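Got a structure for you, questions after.
Missing here: one protein chain of the complex. Every other protein chain is in place.
Order of writing sets the labels: A and B. Residues in every chain begin at 1.
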Amino acid sequence: MLRRRDLALATAGTAIAAPALAQSGPVEIQFWHGLAQPLGGLLEAIAGQFNESQNRARIVSSFRGGYPETMVAAIAAFRANAAPHIVQMFEVGTGTMMAAGRAIKPLHELLRETGVSINFDDYLPAVRGYYSLADGRMMSMPFNSSTAIMFYNKDAFRRAGLNPEQAPRNWAEMRQAAQRLRAAGVEIPFTTAWPTWTQIEQQSAIHNVEIASLENGFGGLNTELRLNNPLMQRHFTTLLEMGREGGFRWGGRDAAGDALFANGQAGMVHASSGARARFVRELPGGVANLGAAMLPFYDDVSGAPINSIIGGASFWAMNRGPAGGRSEAENRAIAEFFAFIARPEVAAKWHTDTGFLPVTRTAFEAVRATGFYTQNPGADIPIQQLLRGSGTMTGASRGIRLGGFVEIRTIMQEEMERALQGQQGAEQALANSVQRGNVVLRNFERTNRG
Amino acid sequence: MAASDRPSASEGVNGPRSVAEETRRRNARGLWLTHGWLILGVLVFAFPIWLTLVGSTHDASTIGRGDVPLLPGPHAAENYSQAWGVGGGRYMGVPAGTMLVNSLVMALLIAAGKIAISLTSAYAVVFFRFPGRMLAFWLIFITLMLPVEVRIIPTFQVMVSLDMINTMQGLVVPLIASATATLLFRQFFLTIPDEYVEAAKIDGAGPLRFFRDVVLPLSVTNIAALFVILFIYGWNQYLWPLLIVNERSLETIIVGLTKMIGGGDTQNEWNVIMATAVLALLPPVLVVVLMQRWFVKGLTETEK
Partner (left out) sequence: MRKVHFKGVALPWLLLLPQLVITGVFFFWPAGQAVWQSFLREDAFGLSSQFVGFENFADVLADPSWLDAAGRTLVFSVAVAFLALASALFLAVQADKQIRGANAYKTLLIWPYAVAPALAAVLWLFMFHPNIGIFGRMLNAMGIAWDYKLDGTQAMILVILASAWKQVSYNFIFFLAGLQSIPKSVLEAAAIDGARPLRRFWTVTFPLLSPTAFFLLVVNLVYAFFDTFGVIHSLTQGGPGKSTETLIYRVYTDGVMNLNLGSSAAQSVILMILVIGLTIIQFRYVERKVHY
């Protein structure tokens, strides 16, 4: 015990000018996350390594159900002056958190006050952009980031006489492939997980079309949905037609569609790149049967495709509650934990273990140097796709920042579901989404104006 | 739709012979029909349980493939031990053992708490005359009107203000407020003859001794009946624990079970989930079946 403390003090002294001398024992940092197994265990292992690596702070990880449950729990706890120090928030909650004022401690502020530095220039632009203000100041700490890509079942492709090494690149080819798969007896030629993220948000981004005004909401709270545009009308029509001819099947909300691909029923799926670990483990035929490709696009849209956007989650530092903030020691501990997860070796290991993105260039290069991508063909597809296009992000491809986005996503899913049930056409579904979604945006604007 | 051909001794007695014969045949046919309908009813209720029970004895891939087995398989021991000690599903499992203990504690505390506060308040309202008696009665009675679900969000916020989120007290105490049990005891106490009270007064027994020596012993049957109903009520709580608990060590079995299912993913560990479902079902069903007489009496008398 004594030796460990001495050691810790020594490290503290060399690493930073030991500010923690006065305090007894490590600072406890409550960390709430929303990752189920096996990802949650891997994440908690990282927190464990951080605890081992120093003796000033101890991260206490706890799993709070899925992302939405974690968000709700953290907000309720904040109102009760018992918010966790760090909460993992999915990208959809970003708009809500950014408008949360005193509830959060913006990352740039935290780092400035504690003097801890993290080199954000090394982060992939798509990742950095999603969690920063318009002027580039970081608001939250990026961690598990993914993007949507296409996975396909190589066996199914072979059975249908398709080339298992060449996935469809555009929607015309998608539709043909789906018809061939269908004819070859594949029950579900194409399905999707996270339907609004993959089919609305990502498709809009890669075609450089805004889903909401003011650069997808980055420009202010008075943004309005712009879903009812020719591209989305065309894409919804494609999906509905594919649905009618048996080429596309709705896999359910959120990540439910993953299951249909994992058990071999579906030939192609649009899913989070983070689903790779699961598919490798569960897909009949394993990794040899798993194909990965970039998202298809409409090749007659000029300029398309450009980079896709990210999903996943980031870590937010929260204040304790309406009545109070954090001590200097607590803030320092939070900042140091963030600096720990920014280390290239941590980011690289998380990437190779899970299929989430290597969020920094250094991590990406380090993984490439190990030969990981030659041994695991397709594992670098998400990064390539994020860098597709001119290399500079546009207002449509930086990300999405809408208040009440959780609710808006639900609305879009509901309208898609109704369209796929045959209750309404493509244009009606989009018009309804816009109309109902704008109500949410206006409510959010009114409650968060001051 | 419901034909009540009650077989009755008097039927056909006065009629001519052929009519009697006819009636007898009809009654025999009716009897078979009655058994048939009842067996069908029993099956409709038992089949899902049988399916679950069978599912809990197979391995995950058998169920995940969709080969729904109808006869037990060889994996019961491992499934139940995993469910009991480790948990399952895609979410990090909470062991069913822990969840069962939580549910049991919650149900017992709710039942005991409701009975205790209802006994004393009904006793006060019935056996005393004091200023504000009717006011107190109405304050309690009015709570009949609003099930906890209707005021769930504001109640949650009250719990936040009281710092009772993620505590066993938080799970239990708000659910103890209810008028049904008070009303039952009030009705029952009204049937205790005035002579008993007079006799007690002559003996010089105070209200508390009268409560302990006379009222409580007389109420034993009612308490037992109510206990069953309230135990089930507590065990089956869903929305309240869902909101008030996000600490895994406090998870109750009903909420925990549905969390294991998540989005109804085909790749779930269905075998462990089914074993957990059986474990969740067992305690309340046992209580109902074993205490059936008391419970039926209690139910029909409480709520009528």
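Simple rule for what comes next: a residue touches a chain if its C-beta (ideal position, glycine included) is under 8 Å from a C-beta of that chain, and two chains touch if they have at least 3 such contacts.
Remember, predicted model here, so these are calculated numbers, not experimental data.
Trainee: Among the chains present in the display, which ones are touched by the chain that isn't there?
Mentor: The undisplayed chain, in the complete complex, is in contact with A, B.
Trainee: If I consider the whole complex, including the chain that's not displayed, which of B:T120, B:T221 or B:S249 touches that chain?
Mentor: Touching the chain that is not displayed is residue B:T120.
Trainee: Could I get the residues of chain B that touch the absent chain, sorted low to high?
Mentor: On the side of chain B, residues 1-8, 10-11, 14, 31, 34-35, 37-38, 41-42, 44-49, 51-52, 55, 63-64, 66, 68, 70, 116-118, 120-121, 123-133, 136, 139-140, 143-147, 149-155, 157-158, 162, 173-174, 176-177, 182, 187, 190, 194, 197-198, 201, 206-208, 210, 232, 235-236, 238-239, 242-243, 254-255, 257-258, 261, 264, 266, 270, 273-274, 277, 280-281, 284-285, 287-289, 292, 296, 299-300, 303-304 touch the unshown chain.
Trainee: Write the list of chain A residues that the hidden chain touches.
Mentor: Residue positions of chain A that touch the missing chain: 68, 72, 75, 78-79, 96, 99-103, 249-250, 252-253, 256, 263, 265, 322, 404, 406-407, 410, 413-415, 417-418, 420-421, 423, 436, 440, 443, 446-448, 450.
One rule holds in what follows: only the chains that are shown with their structure count from here on.
Trainee: At what distance in angstrom does the C-alpha mean of chain B lie from that of chain A?
Mentor: About 43 Å, centre to centre.
Trainee: Within their complex, state which residues of chain B touch chain A.
Mentor: On the chain B side, the touching residues are 64, 90-93, 156-157, 160-161, 163, 165, 246-248, 259, 262-267.
Trainee: Note which residues of chain A are touching chain B in the complex, please.
Mentor: 36-37, 40-41, 62-66, 69, 73, 76-77, 79-80, 82, 252-256, 258-260, 262-263, 282
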